[in-house]
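Only a single protein chain was left out; the remaining protein chains are all shown in position.
Right, chain A next:
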Amino acid sequence: MTPLIEALLLQAGYNAALVAVGATLLGFAAGAAGTFLFLRKRALVSDAVAHATLPGVGLAFIIMVSFGGDGRNLLGLLLGSAVTAGIGLLAVEWMARRTRLAEDAAIGAVLSVFFGFGIVILTVIQTMGSGRQAGLESFLLGSTAGMLFQDAVVIAVGGSLAVLATWIMRRPMTLVAFDAEYAAANGVNVPAVDRLMMGLVMAVTVIGLKIVGLILIVALLIIPPVTARFWTERSNAVIWYAGALGGLSGYLGAALSASAPDLPTGPIIVLVSATLFLVSLLFAPVRGLAAAVLRHRRFQRRVHRRQGLLALSRSEPIHDELTLRVLRAEALIRADGVATETGRAQAAKIARDERRWDVAREIHQDTGLTGRYDGLTPIEQVFAPDEIAEFDRRIGGPRAVAGGV
């Protein structure tokens, strides 16, 4: 474990520290910028954009070499990738808006065509034999081996700008993601906001090419917001939670991959991110699967308790095992199934509340109040004491009943 701890403390060498810082910043930026894409339900557009960066990388290399420059200049390559990614993005938008094709078809078409074109260009570059082409394939899955200080600066500056823009534009983007028709009626330029969302995603994709590569960057854009959604009910909080989760994934992933030889950085980051997702899916307090199962079981027990007590009040036999167990656990019946003192009192109360509800539905025709009848909500939570007294008067039964034990 020592190498991992060294890596976590950024003590595993200059390159590893640089990668860890860069991956953390990239993860944060990707999570934050991907949030509105996820909320707008257009997460997969980012996959098309990412794949459309490849021809740009190749073309930029060819252009830089043919002008006698260094083909591997990172800024030049990123600029090229941004150009073709932008074209790919506009192509998806145009097809979805102007043709009968749905967006998924447009994504599929753009993704495969641009990626195929990119591979062709990379193959052509390999036959150029200039000897300097080595490394362009690393943009597919990312490569951190030769990461430079300036690469980290590109990520830091670009990522900060993307996060800042996301924060500044959060209100129009929230409006468009939640209710595009209302946004348009309020004068928000919906297509422009959509393009901005995609533009931010494109920027993060481009700066992330170096570390995670174009095939996996989409995971960093989508998984952190999806994970964040498990922990909060407010869209502004989703931005920051997603940023934090993405940053954590980047940091842990980079440290893990630095702690052992030959562990690829990008894929490890994605796996860490997926692990956080899995944990949230299972254990998030309200939206998690475990919480849902628990809620369901509690509800089921309440239903059985009520049915059992109603049966007691009517002196009907109870056969259901779960009902018997629930009643026994609360000492409402004895082991042999006979009602206890408390059980009889509770049964009487439930039976009386049933009659009260019958009267309530006669008096209050509006469903606003009586619509809350589910047999499980105590009537005292719905009606005021004087109203309940009125129900009792109509029932004509005993008014005073042994306390609500």
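As a convention for this text, a residue touches a chain if its C-beta (ideal position, glycine included) is under 8 Å from a C-beta of that chain, and two chains touch if they have at least 3 such contacts; residues count from 1.
Rule of thumb we're sticking to: contacts and distances are computed from a predicted model.
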"Biotin synthase", "Pyruvate dehydrogenase E1 component subunit alpha", "Manganese/zinc/iron transport system ATP- binding protein" or "YwgA family protein" - which is the UniProt name of the missing chain: "Manganese/zinc/iron transport system ATP- binding protein"
From A:149, A:178 or A:283, residue that would touch the chain that is not displayed: A:178
Omitted-chain contact residue, chosen from A:66, A:126 or A:186: A:186
Hidden-chain contact residue, picked from the options A:138, A:235, A:275 or A:342: A:235
Contact set of chain A toward the excluded chain (per top definition): 39, 41, 168-169, 171-172, 174-175, 177-179, 181-182, 184-187, 229, 232-235, 237-238, 365-368, 371
